[in-house]
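Handing you this structure, nothing more for now.
All protein chains but one are shown in place.
Let's look at chain A:
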Amino acid sequence: MTITSHGEELILDKERALYLPQHQLLAISDLHLGKSAHFRQAGVQVPATIGQSDMQRLSGLIEKYRPKTLLITGDMFHHGLNTDIDDFSDWRNAYADLKLLLVKGNHDKLSHADYASMQIEIHDPSFCLGPFCFIHDAPKNDADELYPISGHIHPGVTIVGKAKQRLKFPCFYFGNSYAVLPAFSLFTGLYNVYPKNNERIFAVTPKAVVEV
């Protein structure tokens, strides 16, 4: 689905990603690399295939849009280094030409050397581009002129219909003062957001992105 925000064209992809064609930039949030391995190390049985499928989805997006830049608005790495991260390094080598920017999130606690070894350019606390400012957790009361696009909360929306029907989806949130991207990783939960008047919510269903 394509929308216009602050004079720029934005493509909302059902694989929980945002593409900015003018800048050839693909933005995702909350990748949580290494989360499944972190659970396994702690004795909780989470199959590694879930992390691998996140990487396959990311590859698919890169083949689809062929962006110059991949921007991650925080929580790229869940905890420390582990085998999931090794898998990511291999992936990174396969896309060596891709510029990779990370706006640091609360989970991103790796060392500078680790980021450098994976050719990740760090931006802390934010990365600004055109009318937008990408930041992990949107400021609650900002005086900034740029429109913040954030992640962090793993937004979800519950649609309530007649006859007591309810559906819940991950979503993109475009509010009056900031926007929130859905969490990219499939191994994440949802936090319900409630739009005020004139604010826009786009639900991510298995087949499409739908405005609600």
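By definition in this document, a contact is a pair of C-beta atoms (placed from the backbone, for glycine too) under 8 Å apart; a residue touches a chain by one contact, two chains touch by 3 or more; residues count from 1.
One rule holds in what follows: contacts and distances are computed from a predicted model.
Of the candidates "Imidazole glycerol phosphate synthase subunit HisH", "ATP-dependent helicase Lhr and Lhr-like helicase", "Maltose ABC transporter substrate-binding protein" or "Heme exporter protein B", the chain left out of this view carries the UniProt protein name "ATP-dependent helicase Lhr and Lhr-like helicase". Although one chain is not drawn, the whole complex shows that of A:Ser59, A:Asn93, A:Asn176 or A:Thr205 it is A:Thr205 that touches it. For chain A, the residues touching the absent chain in the complete assembly are 37-50, 53, 78-79, 82-83, 107, 159-167, 186-189, 203, 205-208, 210, 212.
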